[in-house]
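A protein chain is absent from this complex, but the other protein chains hold their places.
Moving on to subunit A:
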Amino acid sequence: MAQISSNLLYIAFVLYLVATFFFAGAIKDKRGQTEKKQNKWAIIGISITVIGFIAQIGYFITRWIASGHAPVSNLFEFTTFFGMMLVGAFIVIYMIYKTPALGVFTLPVAVLVIAYASMFPRDISPLIPALQSDWLHIHVTTAAAGEAILAISFAAGLIYLLKSVDQSKRSKSTFWLEATMFTLVTTLGFVLVATTFSMMDYKADFIYMDKNNIEAKASYTLPPLIGPHEGKLQTPDKMEPLAEVPAMINAKKMNTVVWSIVAGIVLYGIIRLILRKRIAAKLQPLVKNINLDLVDEIGYRAVMIGFPIFTLGALIFAMIWAQIAWTRFWGWDPKEVWALITFLFYAAFLHLRLSRGWHGEKSAWLAMIGFIIIMFNLIAVNLIIAGLHSYA
């Protein structure tokens, strides 16, 4: 069962990639320009997406059967689920607005999210007592669905900015838009590096002194550019670290970050050499037929649909579960606080838009920031700031 499950996930992954190209074809095709009628490319694209989505639901169900609980209980499962919800949210929004461009930008993000998820340990693990609650599963799935719908506003915002930002001269806007592109490329860089070394079965063990000056072990799966405090390499024939960090810093995580950034820079450099322009500038012609007001509205709609679902899942259901499992509905645990921050941010977004007229470009930038907050809560809080929720 576990094997079938991972195959289905793999199939979904590939199908999303394929669908992206069809959507790209759809917006290049001259006949696809009126929004009202979808062209052939777009219809094939959405069909493949839906099949991929069904495959991923298959993954979800089979894994559920294999483990006996909803597979949303560790970072791999949760992040994958978020990717699935992202595609689901895209399908819903696509059905309303029929904009292939949204597919061109949402699906790659979903693909990246799933690829990223696969870098975490994928073992099926049993539930510790605190997680043995239906409320937990209700909370996590609803929260992820809400976040995924909110993330659609990121894709819409990105499309908006790609079209509206003037690429003929350098500005703050071109810089930040390109920074967004760079971040996406860096994520890809991390996935490529991590996959390469895991296929090579790379492993380097260290013994080092931790911050309490006690001997500890660290096992690297990427070559150690950054070594642990007073680390001694235990595995023969592996490279010695280029630099060493003080005991206070987690060297292994730091090493991963450095690798990602290096890979990102290299990858980005290569892309720039080939394109000879900013990535955003290269993508601009792709979106030239987009109706700006329509994408602006899609972004707002996504927030409007996502915000209540997010509140329900990430705050209300979370509080109900916390009351039962942790004796109090709110404990200022970092993950909770970041859910509150996300909530406050989108509340501010809605007020700025409704009452202060922040439409168009401003609203698109806010959507980008919102996505950063969501991704931070999804991943970084677990990796950097450990709390009760750090179930990985």
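Throughout what follows, contacts are C-beta pairs under 8 Å (C-beta built on N, C-alpha and C of every residue); 3 or more make two chains touch, one makes a residue touch a chain; residues count from 1.
Everything that follows uses one rule, which is that contacts and distances are computed from a predicted model.
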item: Listed names "RNA-binding protein KhpA", "tRNA N6-adenosine threonylcarbamoyltransferase", "Glycolate oxidase subunit GlcE" or "Cytochrome C biogenesis protein", matching UniProt entry of the absent chain; value: "Cytochrome C biogenesis protein"
item: Hidden-chain contact residue, picked from the options A:I138, A:V257 or A:L294; value: A:L294
item: Residue of A:V18, A:I57 or A:A130 in touch with the missing chain, whole complex considered; value: A:A130
item: Touch list for subunit A against the chain that is not drawn; value: 1-2, 66-68, 96-97, 121, 123-126, 128-130, 132-133, 211, 248, 291-294, 297, 300-301, 304-305, 307-308, 311-312, 315-316, 319, 323-325, 327-329, 331-334, 337-338, 340-341, 344-345, 347-348, 351-352, 355-356, 381, 385, 387
